[in-house]
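Removed from the display is one protein chain of the complex; every other protein chain stays in position.
Residue numbering begins at 1 within each chain, and the chains themselves are lettered A and B in the order written.
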Amino acid sequence: MDVNRYLELVRKKQPLIHHITNWVTIYDCAQVVKSFGASPVMAHAAEESADMASIASSLVLNVGTLTPELIESMKSAVLAANHRDVPVLLDVCGAGATGLRDRMCFKLIDETRIDIIKGNASEVARIAGADVQTKGVDSGAVSGDLAKIAAGLAVERNCTVIITGKDDIITDGKKCITVNNGHELMAHVVGTGCMAASVAGTFAAVDPGNLAEAAAAGLCCFGIAAELAVSLANGPGTFTGFLFDAVYSLDKEHVDRMKRTGQCAVTTL
Amino acid sequence: MDVNRYLELVRKKQPLIHHITNWVTIYDCAQVVKSFGASPVMAHAAEESADMASIASSLVLNVGTLTPELIESMKSAVLAANHRDVPVLLDVCGAGATGLRDRMCFKLIDETRIDIIKGNASEVARIAGADVQTKGVDSGAVSGDLAKIAAGLAVERNCTVIITGKDDIITDGKKCITVNNGHELMAHVVGTGCMAASVAGTFAAVDPGNLAEAAAAGLCCFGIAAELAVSLANGPGTFTGFLFDAVYSLDKEHVDRMKRTGQCAVTTL
Partner (left out) sequence: MDVNRYLELVRKKQPLIHHITNWVTIYDCAQVVKSFGASPVMAHAAEESADMASIASSLVLNVGTLTPELIESMKSAVLAANHRDVPVLLDVCGAGATGLRDRMCFKLIDETRIDIIKGNASEVARIAGADVQTKGVDSGAVSGDLAKIAAGLAVERNCTVIITGKDDIITDGKKCITVNNGHELMAHVVGTGCMAASVAGTFAAVDPGNLAEAAAAGLCCFGIAAELAVSLANGPGTFTGFLFDAVYSLDKEHVDRMKRTGQCAVTTL
């Protein structure tokens, strides 16, 4: 996986990334995409979501502050993206916390083509059918091998699955990539998970035929930028500004020196 | 009031704090709660607000960007929280600015059990029945003794009342605590009032039987962190990052050295 090539592609192609996302981290999602050199746009009205998806190079959905109306608007956008074979990523934010979140995620996954499902451990486990509880939007305990859970879901849903956490797992059911960049401070910063989804969606936009590699390259860049930011920050507040700076300035030297990726065995049920 | 004990309790229990709040400061409210070591979740859909409140340890409501539909969703959440005796805090943001805000605040206070009412001087005075005008969400002039107004409202509504400002007043109508930490720069930063509500709600979660003490301990910690942030910041922009860092790193030494709390006389009408 040539991370530098993906980073260059994002900066060269400057893809338009359409988001229908949550109201908590909407600025951070937009800014991380813009810092990578791409163009974010947030447009959630049902009357335009398909039109906006029709000019975008990927679609990032996040159910963090969902309503049923927002899900309908997402559905319209996905159908437009599906029609043009534009990658669609769904962040199943809060799945396992309430019944509404589970139902709405399944509605999207069942009724449209979601190319990448992304969440933390308990969110993805819930979508894979496990009986787990998510603590709001923070992961609950999950028993079992996360790579196996992810690969099983990828095969079942014929998509790429991302579990973010201390190590990120990205799998399409055939290959499995781990990204070991990042820092534990990120768990204390609101929005790092949402931004990871936006980054994966941005990199997916430039190589729709290799979603797992593209998403993993994006998460690797994001994790390296986070490590650079941690080295300058004094806590979760100053971290965010340094993070966007580091994303903006990230170069080949950083990637070559700091990249830590690996492979995990794909053993589906 | 053992402020350090409360700070330790929040970090140990890591309570889930459910917010239905405004779209302006929603990130800041989440990040301040997370920086204290607790878990924020923002969920406003009427179809899940009761479910989310049912797994939370406190509920923080803020009407800063209200709609009538949002108030209905808040009502469902409060009823679920009331059922489980989970503390509910209402930030009457903008009360006294428009008739809608007044009516919606009274609707919640009349039709559910609100445990803590929080606002700036003119917001709380309006809810206590005074004929005052709030300048959008900034306090207007209030004549009279604020502690008396707060205590009167606390007795009338059988709840705890918080008035934030240069000095914070916290009273349940029997005891009255002042918190004199904080800094005048906070008045130039959007969201400090909203964050104060989230902090009070977070500390209330760990001692539901002593809401005034718990909320006051939280506001004391928040004010100390703000003073630490001001000492590093050059204005209202860089302040916010340093604030979250200071909250995250706050320790017993800071609290013991910087705590400035007092008591006010409770004289209700």
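We take it that contacts are C-beta pairs under 8 Å (C-beta built on N, C-alpha and C of every residue); 3 or more make two chains touch, one makes a residue touch a chain.
Keep in mind the model is a prediction, meaning the values are calculated, not measured.
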Residue ranges of chain A at the interface with the undisplayed chain: 16, 18, 23, 26-27, 30-31, 34-35, 39-45, 47-48, 51-52, 55-56, 240-249
Touch residues of chain B, complete complex, unshown partner: 22-25, 27-28, 64-68, 94, 97-101, 133, 135-138, 188-191, 233-241
